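Let me begin by handing over the structure; questions about it come next.
Missing here is one protein chain; the remaining ones are kept as they sit in the complex.
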Amino acid sequence: MGVSIRGGTPLRDEEFRAVIKEIDSPRARYSMAAGIAYSRFLEGLKRGEILGTYCPSCRLVHIPPKIYCPYCFKHLTRWVRASDEGRVVTAVVSYLSATLETLEKPEIIGIIRLDVPGHRFSSYRFPGILHRICGASEDDVKTQRIFDARVKARWLPEDKRTGSINDIECFEVIWG
Amino acid sequence: MRDVKPQIREIEMEIKAYHYTPGPLGLRWLEGIKKGIIMAAKCRKCGNIFIPPKIYCPKCFSEVEDLVELREKPYLASYTIIYRDFNGERLSTPVIVGLVRFKGVDGGLIHYIEGPVEKLAIGASLEPVFRSERRGSITDIEHFRLV
Partner (left out) sequence: MKMNVYVKKRVAVVGAGLTLFRRRMLETPQELAWIAAKRALDQAGLELKDIDCVVSGSAPDAFDGVHLKGEYYSEGAGAIGKPHLRVYVGGGTGVFVPIAAWWHVASGLCRRVLVVAEEKMSSAADPHPQAVFRHIWDPITEKPLNPNLIWIFALEMHRYMHKCRVSKEDIALVSVKNKRNALDNPYAQAGANITVEDVLKSELLVYPVNRLDISPVSDGAAALVMVSEEWARRLTDTPIWVEGIGYTLDTSYWTNRELSFPVYLKNAAEMAYKMAGIERPMKEIDVAEPYDPFDYKELHHLEGLGLAPRCGAAEMTREGVTQRDGDLPVCPSGGLLGVGNPIAAAGLMKVAEIFWQLRGEAGKRQVKKDAVTGLAQAWGDLMQVGTVVIMRR
C-alpha cells in the first residue's frame, strides 16, 4: 500500500532514535538592539525607575515604552515615570523552567497593572507588565486571593543592576 | 531622544540540535549509500529518474516507490573553487565543490571534488570515493574524484 494511502509513516520514539537521519546544531547568537524607547527604559530600570511614554490622543501610558502609539499611530515624545507599585491582573504558578524541566521551587508569575500618578486607564487597556510575584503562596494563586492584590517592585541593590527587566527581582505582594 | 545610550542584548538560539528524517524513500537511498551504492528514484508513471529520491515525482506528482542503481559514472556539471573558510580565513588548500550529475537523471548532488587540477573541467567524468566507515549519509561519500 502506498504511503499516500496510508497518510504517512509514523515513528515510535525508539524508531525515531534509531532511524538514519542527519543531526545538526544551529549556532546562532543574536545581538538585539533595544531600540530608542527600550534603551531609555533599561537605563531607567538601572536607576530604579519604571518609565513609559504617553499618548496624548488615547491617553494611554505605554509600559514598556514605545516611540509610537500602536493604536493611534502618533509619534510619542512625552515620557512619564510610573510608580513601582500596581495591582495583579492575573497570576499563575509555574512548576516548569523555560526548557520544561521541573523547578525545585515553583515560581509565581503575573501581569501587573502599574499605577501612574496623575493618569487613569480603562479596564481594557492599561500599562501592564509581565513579571515574577513574591510574597505570595501557591495557595494565594489557586484560591485567586492574589487577583487585584497590591504589589511593589523589589529592586536589586543599585550596584547589581545591569539595565534589565531583571533589575526588578519581583513584585512583592503588600497584603492589607 | 538623542540622549539615549543604545542598549544591545545578546540572545542565544536555544534549539540544541535538529534531527532531520530522510523520508521513506530517502531512507532506502541512504541505506544504499551505506552499502556503497548510489541510486536514483524512478517514477513508474512518467518514467522520470531523479536524485535525490523522494516519495513523489517532481514532474508528474505521482507516488514514487522505486529506486534504480546508477552504474554509469557521473559528470561535473559545474564547479566552484573556495579559497576562504566560513569565517573568511584563507584556506591552506583551496576546496573544490561541484554539481555532480548523472546522464539521463534529473537533479544532482552537490559534493566535494578532488583529483588532478588539469582535469578540472565542466563535463569531466567523476567517480565516488566512499569512506570505509559509513553510517547512511551523503558524507559517506568522501568526495568525487576526477578521472
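By letter and in written order, the chains are A and B; residue numbering begins at 1 in each of them.
As a working rule, a contact is a pair of C-beta atoms (placed from the backbone, for glycine too) under 8 Å apart; a residue touches a chain by one contact, two chains touch by 3 or more.
In this text, all values refer to a predicted model and were calculated from it rather than measured experimentally.
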Options B:His19, B:Lys35 or B:Arg135, residue touching the unrepresented chain: B:His19
Those residues of chain A which, in the complete complex, touch the missing chain: 3-4, 6-13, 15-16, 19, 23-24, 26, 30, 32, 34-35, 38, 41-42, 60, 62-64, 70-71, 89-100, 109-111, 123-132, 138, 141-142, 144, 147, 164-166
Interface residues of chain B (partner: the chain not displayed): 7, 9, 11, 13-24, 26-27, 54-56, 58, 60-61, 63
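Keep this in mind: only the chains that are shown with their structure count from here on.
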Rounded Å distance between chain A and chain B, as computed from the means of their C-alpha atoms: 44
Residue numbers on chain B that touch chain A, as the complex places them: 1, 4-22, 24, 27, 30-31, 34, 55, 63, 65, 135-137
Of chain A, residues touching chain B in the complex: 2-4, 9, 11, 16, 19-34, 36, 38-40, 42-43, 67, 77, 99, 163-164
